[in-house]
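Yeah, one chain of the complex is gone here, protein chain that is, but the others are all in their spots.
Up next is chain A:
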Amino acid sequence: MIHLFLKRLGQAAFVCWSVGTLGFALMRLLPGDMAFRIAAGRYGYDQVNLAAAEAVRAELGLDRPAWRLYLEWLFDLLRLDLGDSLVSGLPVLGEILHLLGHTLLLAGAAMLIAILIAVPVGLFAAFRAEGWFDRAALVASAFLRAQPVFVIGLLLLLIFALELRLFPVAGFDGARYLVLPAIALALSMAAVSNRVVRHSAGAVIASAFFAFARVKGLSFAQAFVRHGLRNGALPVLAFLGIQLAGAIEGIVMIESLFSWPGLGHGLAHAVFNRDVPMIQGAAMTLGLIFVGLNLAVDLACHLVDPRGRSDE
């Protein structure tokens, strides 16, 4: 158990270092003068001129060698100081904490909806394997999964926001704003996970221990609740850990599409403005969310499966 925590902690440290370093290197490799782009971000493209760019360069010390800037950043990271935003001048940490709340709300709502869709659909398809419902679920899953998540978002926007005017188009000002982005993200996640649930439940129903439970005299429902759920949950949980990477990617796209004031949206803005500390901070936080969720999945597996527990 402690071993698991230490492993995840090591992963978290590695994520911070690698994501930050990658962001640092990539921003320097992009074409164009960095000081000029940052100045443009601050004052707007109409106002910016060479003098403003030089002022920015001098202020941020961008004329110093890259390795010095990198080492400074690394040292600050060790002190948990993510620096100040190049655009707003505010500490990155504060901005990120503000955005993080919105992202977690969106991600949490999306996951909840995804579970509410994927588990019943997957189970029902497994109980009637190869029936019409199973086939329809397969086709729908393939169709949804084949779309990039922003296409699903756009479709929802067109239908429910622009045509039917049921929900607002973008921004955040109350629960109604949450509905469309959360559903778009949830549909994309549920498209694969309902098939994983279906296969996992199907495998359990076909297993020898399920057959034996029936022969012992248990009804189908009793056997499924007592033996199917736990055994079937394990592969689903394992898959969830993998799917989270895709969910993070989806969050960036959906937040940008719906102008949701979260980390993904903040990250996209920071990229356009060459706001390097902000990019590093936002990407790092998304990476840490991924590690944290994986830890949650590990803990869930540990609770469900008594076999690997070290105390036995």
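Descriptive notes on the structure:
In this section, a contact is a pair of C-beta atoms (placed from the backbone, for glycine too) under 8 Å apart; a residue touches a chain by one contact, two chains touch by 3 or more; residues count from 1.
Note that contacts and distances are computed from a predicted model.
Not every chain of the complex appears here, and the one that does not is recorded in UniProt as "ATP binding protein of ABC transporter", selected from "ATP binding protein of ABC transporter", "Peroxiredoxin family protein", "Phosphoserine phosphatase" or "Indolepyruvate oxidoreductase subunit B". Touch with the chain that is not drawn comes from one residue among A:218, A:238 or A:268, which is A:218. Interface residues of chain A with the unshown chain, by the touch rule above, are 207-209, 211-219, 222, 226-227, 230-231, 304-307, 312.
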